[in-house]
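For this depiction, one protein chain was excluded, whereas all remaining protein chains were kept in their positions.
As written, the chain order gives the labels A, B and C, with residue 1 at the start of each chain.
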Amino acid sequence: MSRNHVSATVNGDQVEFLCETGQTLLEALRDELRLTGTKEGCGTGDCGACSVIVDGRLVCACLMLAVEAEGKAIQTIEGMATGETLHPLQRKFIEHAALQCGICTPGILIAARSLLERNPNPTEDEVRYWLAGNLCRCTGYHKIVDAVLDAAREMRGG
Amino acid sequence: MARITLSSSLAPFTGGVLELELDVANVRQLFQTLGERYPELQSHLEAGIAVAIGDEIYQDALLQPIERESEVILIPKIAGG
Amino acid sequence: MSATLKYQEKELKLVGTRPLRPDGVDKVTGRARFGADYNLPGQLIGKVLRSPHALARIKSIDTSAALALPGVKAVVTRDDFAEMPDEMAAVGELMINFRDVTRNMMAREKVLYDGHPLAAVAATGESVARAALALIKVEYEVLPHAIDVVEAMKPGAPLLHEHQYTQGVKPKPDRPSNVAKRLEFGHGDIAAGFRQAEVIVEREFNTKPVHQGYIEPQACLASYSADGQAELWTSTQGHFVFRAQCAKVLQMDVSKIRVTPTEIGGGFGGKNNIYNEALAIALSRKSGHPVKMVMTREEVFSSTGPTSGANVKVKLGCTRDGKITAAEAELNFQAGAFPGSSVNQASMCAFTRYDLANVRIVGHDVTVNRPKVAAYRAPGAPIAVFGVESVIDEMAKKLGIDPIEFRLRNAAKEGTQTYYGPKLGPIGYIQTLEAARAHPHYRAPLGPNQGRGVATGFWFNIGNETTCSLNLQEDGTLTLMLGTIDVAGGSRASMAMMVAEELGIEFDRVRPFVGDTASLGFNFLTAGSRGTFASGMASVIAARQVIEKLRQRVAKIREVPLEAVAWKDGHARPVDATVAQFAPMSLPEIARMAGKTGGTIAGHAEINAQGAGPGFGTHIVDVEVDKETGAVKILRYTVVQDVGKAIHPAYVEGQLQGGAVQGIGWALNEEYVYGEDGVLQNPGFLDYRIPVASDLPFIDTVIVEVPNPNHPYGVRGCGEVPIIAPMAAIANAIENAIGLRLCEQPLSPPRVLKAIDEAAAARR
Partner (left out) sequence: MRYEAPKTLEQAIALLSGANGQARVLAGGTDVLIQLRSGRADPQLLVDIKAIPEMRAVVADSGGYRIGAAVTCMELIENEVFARDWPGVVDGVKLIGSVQVKGRATLGGNLCNASPAADGVPALIAAGALVCIAGPLGRREAPVEDFVLGPGRTSLGNGELVAAIQLPRRAPHSGDAYLRFTPRTEMDIAVVGAAVYLTLDGKGVCRSARVGLGAVAARALLVPAAAAALIGTTVDEAALERLAAAASAACRPIDDKRGTKQFRVKVAGVMARRAAAIAIERARRQG
């Protein structure tokens, strides 16, 4: 089986890997690049646990082929903090108890970041609808929504 | 003698007997005596029976003492999600 | 040691505050390692071949073509596992029928549900493993199947197990049945109770199986060495229980399997049982390579534990002034392919919120051609309570009594005689009802097509076998090794808080983690809301042991009598100046000297925690019904619950909110849909509809604290109660909104609309 060569940027770093055509970006991130922070919950785009940002777009890494990543800039949870400094969303998630088991957390953080980059002052409803593609079975979403709204407030400087 | 009451769900295994008095000093002795008296109950005692002594429920506490005159109730063991 | 530590009221510094969880940073940065995040050099990928039929006899399994495929290193089938006797055997203190466990793990004579494993392969990669599965030839004799519980109970229904005769029936039946067990609970005189009744309400309810819906599919990695030792990394609620099950079905010594629990991406009861773990070890044994097995979401739905679907009949008798005189129920629970539903506990939970003189409950545990059910948060209770609390509500309405007032008139309290055995100890049910009645939510105005519902829940909570080690490290910090899995709720934080509280030190001086099975003795599953209760008790015992040893050490170092040394605020200090005078020693000071004054200091607990305190909750919900589509919108939701003591209130709120939302999903849209062919039609998150963020409002919580007398901080446990009431509360709210009583779960738009249309047709 011939494999495809892909070069891309992940969290600002140039990476290269080989992949089968049928392999998803999620598989490449996890199995080839060993970036296991991006999770698989369903493999069909229905849970959002594999959310990553590709060229500025929030996508499910399970619904994109690894070969399609050629030349793309990919951001994953591993690139969200700066050194030891957590992103405000990461900090607020811990402070608000917005995570329990944590399997959905990387995807939700990536999705929330993508929301706040577009809309720094979202309403509760806008947060809930933007995050509708990210399933969480532990929290009932209450504290997640709180944390996102609070992080937005802080990031706006309020 | 301790007063022993069996949960109604155990009636099929004791020929309908649900109340009796036994001279037992702890839960292990209680199970042993009951098992000898009602062989069909034996597997249920092993498979999971909790014991209420007074108003406290004990699970898997074979050495828990049973005071004279205490009220002892056998109930199905409880697990959970 | 069978242990209980009594509650002591004292001034608290840390317990009841909201420090940050020790697993938080790893979970927000992607560093936390879950089941599928573990890899070993040279590992193979394992995949399972599953039955496409609901019920079929297996005539043959031919794996030769799969084995011949390059890259395939091992295949296992029923022939690779020993037959197990039909008897209950101990797994720690659980009793399990391993004849069933070994058959659920790998079908033997018959496949019993769509998704039942038949063979497993290990290959060099995922695509090779998948290709190998396609090469396994299975000959089936397809048989008629039984999916519906009521149908399966009928004489002449397709039979799953020829050797299964209904237990609990006298005389022993002369023919086998899908009814594995009949059980009966009750007290008083039910007939007399109904004769006293002036009003009787009787209803029949049906519910569908629902899945725990954890977001992390089951995942494990096994490595078997030629010397007969195995290591297993797996996502589990109980690594000791998994080890015991694997040892039994693989006929290995318990000590030769070392299980390391990974972070668990949700369980809710669904990760109490092994599925792929023993297969992975067997494949590793056969291939000589580590084997990793990760389920797909489809496999999770088709082959791992949903909870029972059920048929529930409830009859209630009452006087006109609102006193319940008789309560009767029949609970018919699907067990799935093997016996063992939660009908027992459902029976015991059904009416236990009330002080009742005359009760009778009959339960049936029924095998059907569906995956074997697994526990799901307060197993069985929501199903029974959907029926009972709906009927309670209807009764209150018939009598013209406010639904909370009606519940208060009949509420269980300390001293109430339960119909399953003991009297209740100190409980907070009435307090939750009163707090709900006083909540502004209960008086807020409602608009058109809106309705408010109330319902309540009860769960026993449990203790069980628990182990931990608390090691004082050389700089005065401590590591707390727990045997209880932190299934997400934040129990690691709670344990560390209790230890720090005992020692009078800061929270971050104690680093909690979960030990592997070789590091501690047997510890029960995280289930039954036991974690913070039982492991908290063990942690406090270990901390008190450490304090005792610290006092002894300081007495030696300072050359004073032991009685002269008190432990206070993280220091050994003189009890008072009259007994002895010495310079106090801090924990780091003692720790630094420990090695040279007799060795390091540690505390341990190996207990079977007794004295769990029952939990009660009252829920209020407002809904709006779209009468043209049947859609039900949750407008407002309030959970009131007695948790005994909230060690970490934010994490308790999280349990209350998360549990309530699982209950909301159960109520509104979640269900297993099977076709005529017995094949599951919705094994994915698209059509198995768990709630999404935009479906929900904020979930208000009110924490009531009536301490459990049998825990040093009064903890009861809190995880399970919140899932019990939502189904009934929502049904009651719908009834108040549109005047129709819905008795079929889920209360989904087609059901609601059908009820509206039928009522309209009946009026015409």
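To be clear about the criterion, a residue touches a chain if its C-beta (ideal position, glycine included) is under 8 Å from a C-beta of that chain, and two chains touch if they have at least 3 such contacts.
A quick note: this is a predicted structure, and the numbers were derived from the prediction, not measured.
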Neighbouring shown chains of the undisplayed chain, as defined at the top: A, C
Of C:Ala191, C:Val673 or C:Ala759, the residue in touch with the unshown chain: C:Val673
Among C:Asp508, C:Asp677 or C:Asp757, residue touching the chain not depicted: C:Asp757
Residue in contact with the excluded chain [from A:Glu32, A:Glu68 or A:Glu124]: A:Glu68
Chain not shown: contacting residue from A:Cys60, A:Leu86, A:Leu109 or A:Cys136: A:Cys60
Subunit A residues that touch the omitted chain in the full complex: 4, 20-22, 24, 43-46, 48, 51, 54, 57-60, 62-65, 67-68, 70, 111, 114, 129-130, 132-134
For subunit C, residues in touch with the removed chain: 628-631, 668-669, 673, 681-682, 685-687, 689, 691-692, 694-695, 748-750, 753-754, 757
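Keep in mind that, in the parts below, only the chains that are shown with their structure count from here on.
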Topology of the chain contact graph, where touching chains are joined (line, ring, star, complete, other): line
Subunit A and subunit C, separation of their C-alpha mean positions in angstrom: 29
Centre distance in Å when subunit B and subunit C are each reduced to the mean of their C-alpha atoms: 26
Multi-chain contact residues (two or more partners), subunit C: 212, 268
List of subunit A residues in touch with subunit C within their complex: 20, 22, 30, 34-44, 46-47, 49, 76-78, 80-81, 86, 90-91, 93-97, 99-106, 109, 124-125, 127-129, 131-146
Subunit C-facing residues of subunit B, complex: 5, 7-9, 11-13, 43, 46-48, 52, 55-61, 63-64, 73-76, 78-81
Subunit B-facing residues of subunit C, complex: 2, 4, 87-88, 93-95, 167-170, 182-187, 212, 268-269, 272, 344-345, 347-348, 375-379, 419-425, 459-465, 525, 527-530, 608, 610-612, 710, 719-720
